[in-house]
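Of the protein chains in this complex, one is absent; all others appear in place.
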Amino acid sequence: MNQKVFSDPILQVRNLQTHFKTDAGVVKAVDGVSFDLRKGETLGIVGESGSGKSVTNLSLMRLIPSPPGRIVGGKVMFHDTDLMKISDSEMRNIRGNKISMIFQDPMTSLNPFLKVSTQLIETIRLHQGLGKRAARAQAVEMLAMVGIAKPEQRIEHYPHQFSGGMRQRVMIAMALSCKPEILIADEPTTALDVTIQAQILEIIKRLADDLGTAVIMITHDLGVVAGMCDNVAVMYAGKIVEKGTAKELFGDPKHPYTKGLIHSVPRLDQDHQERLFSIEGQPPNLIGLPDACPFYPRCNYVMDICKQKYPAPEQLSENRAVNCWLYKEHENKEAGLVEQR
Amino acid sequence: MTQYIVRRFLGLFPTLFVIITISFFIIRVAPGGPFAREKELPPQVLANIEAKYNMDEPLIVQYGVYMYNIIRGDLGPSFRYQDRDVNYYVFNSLPASMFLGLVSLSIALVLGISSGILSALRQNKLADYLSMSVAVIGISVPLFVIGPVLMYFLAIRWQLLPTSGWIGGRNGWAPLIMPAITLAFPYFAYIARLTRASVIEVLRSDYIRTARAKGLRESVVIVKHVLKGALLPVVSYLGPAFAGIVTGSVVVEQIFRVPGLGRFFVQSAFNRDYTLIMGTVIVFSVILIVMNFLVDIVYALLDPRISYK
Partner (left out) sequence: MSNMPSSPDTQSAPDGATNEFDQPVEGVSLTKDAWRRLKKNHMAMAGLVLVIIYAVLSITAPILPIHSFRHQVSVHRDLPPSFTKTAGELWYERVENRMTLLAERDGRSQLNAEERAELAEIRDRIETERRVIDGEEVLVHQRRYLLGTDHLGRDMFARILYGGQISIAIGLIGTITSVFIGIVLGAIAGYLGGKTDYFIMRFVDVMYGLPYMLVVIILMAIFGRNIFNLFLALSLVSWLVVARVVRGQIMSLKNSEFVEAARSMGASQTRIIFRHLIPNTAGIIIVFATLRIPAFIMQESFLSYLGLGISAPFASWGSLVSEGVNRMTSTPWQLFFPAMAMTLFLFAMNFLGDGLRDAFDPHSKNRL
């Protein structure tokens, strides 16, 4: 993937924290997440289910169901406004207009009781102040752009008359109908057939390029990241553990968790005799975690310090950062804490 | 769609047929039933029945005659009263019952849906607790307690409303108020709880998240996206609700002396006036079946996922 040149960030997330109150205690679903997104960039956020990728992005949109969820801290700078501080109506003006979302399950994400036309047109009219007819024309055009045949007729159908892949196309059309600056795609292909997945990704990529939209691609599929993303952030237990360009990260993973993730992808170009690699153990639940590195019980490089304190990010290069004690040896030495593995 | 309606409509007749057949044979097996002669009947009544059903013919013929009469809309002679047919009693008292039932159902729907939505939107707030407490009272206190208590306070203690009578008399519409409220109360309660639960469920659904992610106002989200899906369970509850209201009217008409079919029903049950009971049941059943039919069609119109094939 050729390195694009990006301008200043349009979105800066700093130390975002989202907690959920559950019966058993407070779940720190997002625990101090920071990242930047530049115009036209595609950022992949990878991690296992429950690592906080979706919650991070719902938090950006302030769509966390509350209660039980609550954004307890952090800043989300969209250009010069902090999305966490603006009023509800200002936020609504951004949702679907400047920042829009596609969700994982196209079967349930469209309202089954309303025609596709209604659902598309209401967004366009809301944000662009178009008349009914103009909005409709634009909606038809969007459907055509996402590759739906006979859009003039299909627009009058209800969601249940579309297949899963087609519904996801409708979702994409809806999300992009106001030419947003940022598109958040939350596992957009997970619920779809493999053959459809590639088509959907292709559409997202093409339209994002055409419209100059930056994309946050949430996924647990490293293949998707490799194929689409410029930069990647790896999440584990509500924290970003490593960031970098897709190329660097795949070529030279630093964090033991990232290494594990990349190793556990089966590869055709390697020896088949070897057993598939897998990371031992289960991710911890996010209630009452100590300050330690949440990955240490599963980590092959665990040191004593890992069990005592969570490491600050170590900036390895301009785009590269990792949160791991392995890369903080100078500090460790200073503190006299370095141990054998 | 038209085809679906026609097909559903034709489906009503077998149901009716079964109900009438069961009714007929229940009369036959009833100890001391109308066709067994051991019960002392006024001779005139006996003559009426014999003339109508050819009592000396075999059972199957009598059944045929009964069915034939019913198809012609004749419910037969009363078992108790000599001068008039069942038709006379049934169709004279039906309008009052229908009116009371429809008014009660409307009250239950309007109040139930609105307080259910309110509760769901103010979940675990004061308004929610308040309306849900009223709703639990509604499903836990029998009609025949609510009715007399209302009557005691509103009519006897404070003299705000007449104790009995019916609309059109010297009290105008006032006699409708207490029976309608009493009858509506339990169904208001059910509908409120149902609405609350289904609004909460829809609010949690993915497509509502999508609607919010589009930047729609909360009021638009509720009215345009939530309500249609959330009210479907209420629509399908209308059938049972109407059945309950019909049954409840039996008691309420008794308490408030409403000149309706329900009161006849109880009287005839005590008088063992079997033909009158059967006539009442058949009329009630027809009303219910038609009501269920209408509810099904409304449901099909509301839910695009239902296929009419």
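To keep things simple, chains are lettered A and B as they appear, and every chain counts its residues starting from 1.
We take it that a contact is a pair of C-beta atoms (placed from the backbone, for glycine too) under 8 Å apart; a residue touches a chain by one contact, two chains touch by 3 or more.
Remember, it's a predicted structure, so these values are computed and weren't measured experimentally.
Participant: Among A:33, A:55, A:102 or A:121, which one is in touch with the chain left out?
Facilitator: Among A:33, A:55, A:102 or A:121, only A:55 touches the chain that is not shown.
Participant: Write down which of A:105, A:230 or A:314 is the residue touching the left-out chain.
Facilitator: Looking across A:105, A:230 or A:314, the contact with the absent chain belongs to A:105.
Participant: Looking at B:154, B:167 or B:243, which makes contact with the chain not pictured?
Facilitator: B:243
Participant: Which is it among A:8, A:23, A:80 or A:318 that touches the chain not included here?
Facilitator: Going through A:8, A:23, A:80 or A:318 one by one, A:23 is the residue touching the chain not shown.
Participant: Considering the whole complex rather than only what is displayed, give the residues of chain B touching the chain that is not shown.
Facilitator: Answer for chain B: residues 14-16, 18-19, 26, 30-31, 33, 124, 136-137, 139-145, 148-149, 152, 156, 201, 204, 206, 209, 243, 246-247, 250-251, 254, 265-266, 269-270, 272, 274, 277, 280-281, 284-285, 288-289, 292 touch the chain left out.
In this text, only the chains that are shown with their structure count from here on.
Participant: How many angstrom lie between the CA centroids of chain A and chain B, rounded to a whole number?
Facilitator: 54
Participant: Any idea which chain B residues touch chain A in the complex?
Facilitator: Chain B reaches chain A through residues 204-207, 209-217, 220, 224-225, 228-229, 302-305.
Participant: Using the touch definition from the top, list the residues of chain A that touch chain B in their complex.
Facilitator: Per the stated touch rule, the residues are 61, 63, 65, 89, 92-97, 100-101, 103, 105, 108-114, 122-123, 126-127, 158, 160, 171, 174.
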